[in-house]
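One protein chain is absent from this view; the other protein chains keep their places.
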Amino acid sequence: MSAPTATTTLLAVDDLRVEFATDHGWSTVVAGTSFSVGEREIVGLVGESGSGKTVTGLSVLGLLPRGVGRVASGSVTLGDRDLLGLSERELRSVRGNEVAMVFQEPMTSLNPAFRVGDQIAEAVRLHRGVSRRAARDRAVEVLDLVGIPHARRRADEYPHEFSGGMRQRAMIAMAVSCEPRLLIADEPTTALDVTIQAQVLELLAGMQQELGMSVLLVTHDLGVVAEVCERVVVMYAGQVVEQTDAVELFDHPRHPYTEGLLAAMPQLGSRGQRLSSIPGRTPEPWGMPQGCRFAPRCGYAVDACGEPPPLVTARSGHLSRCHRHDELTLRGAR
Amino acid sequence: MNTAGTTPGTGPLLEIEDLRVTFGSPGPRGRGRVVRAVDGVSLQVGRGRTVGLVGESGSGKSTLGRAALRLVPVRSGRVSLDGRDLTALRGRALRQARRDMQMVFQDPYSSLDPSAVIGDSIAEPLREHEGLSRRDAERRVKELLDVVGLPAGHAGRYPSEFSGGQRQRVAIARAVALNPSLVVCDEAVSALDVSTQNQVINLLEDLRARFELSYLFIAHDLAVVRHIAHEVAVMYLGHVVETGPTDRVYDSPAHPYTQALLSAIPASHPRRAGTGTRMLLSGDLPDPADPPPGCAFATRCPYAMDVCREAPPATTPVDGGGEVACHLQTSGPTLAGRTLDAAGVRAERDGSPDVVPAAVRDAP
Amino acid sequence: MLGLLVRRLAFTIPMLVVVSFCVFSLIVLVPGDPAVSLAGENPDPEQIAAVRERLGLNDPFLLQFWHWFTGVLRGDLGQSLFSSQSVAGAVFARLPATLSLALLSLTVALVLGVAVGVLAAMRPGTWVDRVATFAASLGVAVPYFWVGMILVLLFAINLTIFPAVGYTPLHENPLQWFLHLFLPATALGLAPAAVIARQTRAGMTGVLREDYVRTATAKGLPPARVVGKHALKNAAIPVVTAFGLEASRLIGGTVVIEQLFALPGLGSLAYTSVFARDFPMVQGVLLVVAALVLLINLLVDLSYGYFNPRIRQS
Partner (left out) sequence: MTTTADTTAALARTAPVAPTRPGFWRRFRDNRPAFVALVVLALLVAASLAAPLIAPYSPEAIDVPRRLSLSTPDHWLGTDSLGRDTLSRLLYAGRVSLLAAATAVAIATVIGVPLGLLAGYVGGKPDWVLGRIGDVLMTFPAIILAIAIIAAMGPGLQTAMIALGIVYAPRLFRVARAATLQVRAETYVEASISIGTPAWKIIPRRVLPNVASPVLVQVSVMLAAALLAEAALSLLGLGVIPPTASWGVMLGSGFKEIRSTPLLVFWPGVAIALATLAFNLIGDGLRDALGRRTRKADS
């Protein structure tokens, strides 16, 4: 497959380290993550729970819970600005304006005490400085854009009057209301039913086309990645283990963990076969293996894996953090 | 207590007939809300078989599973296990009947008492039904831990010390402790990471063979159900809209809702994304307290005809096994008893509700 | 909102009736013949019979209640046993002092409590939080009547800034009214302020972790807006609940405080009536106090409707 197309980079995350307060002191939950998102590109950030993918997404906008999580080092660049170096005030003009977010739980991500339309208009007024009335019109307009019927009437309703799928549409409407350059969507479909999930993915892809924005899609679901992503970043135990374009990843994974994930993907396969899985479990931040973090669960592990592997270019545009990336032939998706 | 014609040992293990479950009350002057969670469902689970029950949230599938075990009050209809009418049982007789039917719940974080060690949770059915001494129960708990692949020495640990997958193994050990004939698995793997999920499914398959269990396997993940179930029932808004052998239902769905569900499954490879027909449903599930008058699916169905909005559809058999409740199958003679694919009905990718399939339009 | 009001009233009014019944039944609790104990020292049979007649104790109990209750509905709470005063007259003469005291101390409690709680929640783990938390722990623990005594000692006896005892009605001299109430209201308000501060901090800390607060931050809203608008409205319900409970407790506290500061309020009326065993008076005070508490609960319930649209609409 071709290397990632040489688009201009919009977001660059470089050697990001994030620490969280745990029972065991400050533990590193994201350990030197680097990746980028190009203009008008949809990038999937994939991993299981505990991989650090959500934390990475939150770090971009400085949304780590105060006193619980902190960025220890690294840089996050949007265009030519280092977001981590911005003052709180400057960062606020980026949030919701240049970079917007959609979260996993549509049921709890909207404020139950305020009308849906007002919550959207609030962001518009803040960043566009328009009149109350114009902001409201814009709110109705984006609600309509994301496919909420009777948008003008529904704008006056409270979140509890919306179904889960509608709330996620409203969240997307809020996110796109100021036409951001980058949308970070954190597991936007995980809490939704499969038919609603299909609607929301279709909507996200449509919005990306229409507004020409970039999307960083944080998910644990390779099916979601297969549906909409052009490029994929795979995280395991706080590190990027593989990064390449989507088709290449599914065809020729270069990291045993990715192979395991692909093999474990739910298939509409036949009954009676054993389902494959990755043995063991993700290590805790305070108990990381010394060498390769995946080695204890890896069937290909050799002595060399006692040393931490670097993230290297396995092929043009294909990065892998595996000592044996060039000698193994790993199975892709069926 | 054998009131039905079936005798133990023959016929289906679990038989549900025209079951109705409602929540809420009409209230004074009828202003209350009555949710018809399960609205006239009939279903059977054969011995040693796994029946997958699929549907989205709000379809009533969990309520059906609970009603089958008499964990929620049944409004009308009959549930019998091994020929014995469960709906007639009360108090002590019901409690004793429970040893043959167990449940594995969705959330492994709340299905185990956080203040009790796991050995205590696993021993509860043994103490209750077999009156085992502390020592015998301890020995059995160790055996059971071994069966589900956990170290026997962990019996004295608290649930908080285990991962989600390990807790689900504990819950499964508790469910099979009495060697029941039926286990209802209510979204038993959906809270787990994908790799752990597969481990638990494999365990369930092993146990079915080993203990001759029958499963009613409730899930929203169609891929998982296809793997584990012999037969499938599809629920929508309190109704079972389609049943049948798993392969038939997945390969040639006879109900538009089944088709929509299947087409919504994300692709397993980017190259396959956007290929095939995707039937995007418009809108959301109707309010279960105020269901549409005719077919429950009519409000979102791309094939909906006038009759669909007026009268509930009757159930008809389908070629290849199973039944379906859809007017397309009764009002359209060219389709009757056949699957949607076989009849050449295909929804367009945009799923416009105006699309009327040729087969239907030409029907008299 | 109107629907909510009607629903809550439909609950409150029957409660008032039941409460009235309980208040009246208190006389049944008196061991032996209440008339004997009420007729004074060494009563002779005639005195006892007179008391029985006066109290209507010869009627069946429910009939007695009916007479009393219909009187209450007309605003007639009965006659004092020992003075010529009507109970209603005595109660309403004492009400302004108690209401002034209660309102003033509740204001102290609410303003101080919410301010300290929000401040602590916004800076968890910092010295601001620690000082606020410690002050709140202390405020909850220190007896309010002792605080009253110490305040009298410091500000009335040693510094003579405030009067130690007495009361001036608001309409006579607002400044004197305030000066006389300042010490008792502070003494009475500090503990509820501490409780409200703790509740506010706990509620805000929880709400600030909610997804929708993160959404508000992700929109780019300044922290003051996130906390003051998005978080506070959601944290309000437990705070007003605590406020309602504290208000009820505070009304109880007026009995002691009015005694210490010689305020002519309901509390001191209750106190003297209890000692005198003036039952109609005790019943009257109890009924008015219960009605006050029910009114506060009603207002608290209605405020839920404001803070939570789901309650308003259901």
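Labels A, B and C are assigned to the chains in the order they are written; within every chain, residues are numbered from 1.
Keep this in mind: contacts are C-beta pairs under 8 Å (C-beta built on N, C-alpha and C of every residue); 3 or more make two chains touch, one makes a residue touch a chain.
All of these numbers come straight from a predicted model, not from anything done at the bench.
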Filtering B:E17, B:D85 or B:E128 for touch with the omitted chain leaves B:E128
Among the options A:R81, A:R132, A:R153 or A:R274, which residue touches the chain absent from this view?
-> A:R274
Chain not shown, touching residues in chain B = 69, 71, 92, 94-99, 101-103, 105-107, 109-116, 121, 124-125, 128-129, 149-151, 154, 157, 160-163, 165-166, 169, 171, 174, 198-199, 202-203
Considering the whole complex rather than only what is displayed, give the residues of chain C touching the chain that is not shown.
-> 15, 18-19, 22, 26-27, 29-31, 137-138, 140-146, 149-150, 152-153, 157, 248-253, 255-256, 259-260, 270-271, 273-275, 277, 279, 282, 286, 289-290, 293-294, 297
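Just so it is clear, only the chains that are shown with their structure count from here on.
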Pairwise touch network: line, ring, star, complete, or other = line
Could you compare the number of C-beta pairs in contact for A-C with that for A-B and name the larger?
-> A-B
For chain B, which other chain has the most distant CA centre?
-> C
Give, as an integer number of Å, the spacing between the C-alpha centres of chain C and chain A.
-> 53
How many angstrom between the C-alpha centroids of chain B and chain A?
-> 32
Chain B to chain A touching residues, read off their complex = 56-57, 163, 165, 193-199, 201-202, 220-224, 226-230, 246, 250, 260-261, 263-274, 278, 280-281, 283-285
Per the touch rule above, chain A residues touching chain B in the complex are 48-49, 149, 163-166, 193-199, 201-202, 220-229, 246-247, 250, 260-261, 264-271, 273-278, 281, 333-334
Please give the residue numbers of chain A that touch chain C in the complex, ascending.
-> 61, 63, 65-67, 88, 92-97, 100-101, 103, 105, 108-114, 122-123, 126-127, 158, 160, 171, 174
